[in-house]
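Sharing a structure below in structure tokens format, with a few things to ask.
The excerpt is restricted to a subset of chains, each kept in its original location.
In this document, chain identifiers A, B and C correspond to the written order of the chains, with residue numbering beginning at 1 in each.
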Amino acid sequence: MKFAVSINEGPYQHQASDSAYLFCKAALEKGHEIRRVFFYNDGVNNASSLTEPPQDDRNIVARWSKLAEEHKLDLVVCVAAALRRGIRDENLAAGFRISGLGQLVEAGIEADRLVTFGD
Amino acid sequence: MSEGAIKKFMFVNRKAPYGTIYALESLEVVLITAAFDQDVSLVFMDDGVFQLKKGQQTKGIENKNFSPTYRALDGYDIEKLYVEAEALAARGLTEDDLLVDVTVMSRAELGKLMDEMDVVLSF
Amino acid sequence: MLHIVNKSSLERNTLDSCLRVANGGAILLIEDAVYAATKGNEAEAKLRDALARFKIYVLGPDLDARGMGDRIMEGVSTVDYGGFVDLVAEHKNCQSWL
């Protein structure tokens, strides 16, 4: 089955990005396709290449980049939300791309299910 | 890309405006979804009904008043606006307080409508 | 003591927690909390009871932004940001109920 996932909150402050990541991993393990992960609102902060969490904590951004590389995931950051919050190509982590909100709608159309994670 | 597929999208607005950005961002997605020629329904329940309140004046909080956009939805052929009757009543509001024409529904009717959707986005 | 509440009492429990625990003093409603002090809101009766124990203020600019400036319930006073500053200064301490 084709899933799409939308994330509305940034890393660490809320569990949204953690839950979404573990959901995606489980879906992939079950042989489903993740059509797209869309980062909206504060969710765009998951794409910052400059994050550096403490050694003993999970690295949320790096984890998304790795999952994207392993499974050719399409991680899309909403351009308008990103500009408001200071995420641009120059601090965009590997595996993410910046694009328009239409990518969320398109994912909703093309995927069999769209699951949102937020506050 | 969408190969002409039309899906039923519902946007569930449950939060008051200005305290958080969700009401504004919901409007953005709604407009884009309409541009993709999808079937768009907006639901206002809980504090989300406050988004439609007439007379918003944001100068004092130095923020942008985005409520006129609700009046513009009609121009984008977005006409399915549903408001929870119980939510209005619990907030001392009536249809006359709202910026736009809406269909007031009971919670039971809203629940039924929700079931018929393909994609439900909550803000 | 000044208690600052910023969330709608119909969405979160912060106003209830404040009313349950706080020992009197003043309550300032800001941001989405201002709805609690408007006529016809489900919280109105609760607020009216609280007026016996607390002085209650609401931040006018937040009320106006939400189009509720003409609906404030009796007994609640409106302040602007300058009044907010005064309230903090006048009370020995303050707490934001987040």
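Basically, a contact is a pair of C-beta atoms (placed from the backbone, for glycine too) under 8 Å apart; a residue touches a chain by one contact, two chains touch by 3 or more.
These numbers come from a predicted model, not from an experiment.
Engineer: Given that a single representative of each chain type is displayed, how many copies of each does the whole complex contain?
Structural biologist: A x2, B x2, C x2
Note that only the chains that are shown with their structure count from here on.
Engineer: Considering only which chains touch which, label the overall pattern as line, ring, star, complete or other.
Structural biologist: line
Engineer: State, to the nearest whole Å, the distance from the C-alpha centre of subunit A to the C-alpha centre of subunit B.
Structural biologist: 25
Engineer: Averaging over Cα atoms per chain, report the distance between subunit A and subunit C in Å.
Structural biologist: Roughly 38 Å separates the two chain centres.
Engineer: Nearest whole angstrom, what separates the Cα centre of subunit B from the Cα centre of subunit C?
Structural biologist: The separation of the two C-alpha centroids amounts to 27 Å.
Engineer: Could you say which residues in subunit B touch two or more other chains, in rising order?
Structural biologist: Within subunit B, no residue contacts more than one other chain.
Engineer: Residues of subunit A that touch two or more other chains: which are they?
Structural biologist: Not one residue in subunit A touches at least two other chains.
Engineer: Please name which positions on subunit B make contact with subunit A in the complex.
Structural biologist: Spelled out, the residues of subunit B in touch with subunit A are 1-2, 5, 7, 9, 21-22, 25, 28-29, 32-33, 35-36, 38, 118-119, 121-122.
Engineer: Tell me, which parts of subunit B touch subunit C in their complex?
Structural biologist: 14-20, 46-47, 50, 53-61, 63, 65, 67, 90-93
Engineer: Across the complex, what residues on subunit C touch subunit B?
Structural biologist: 6-8, 10-11, 31-32, 35, 38-42, 44, 60-62, 64-71, 80
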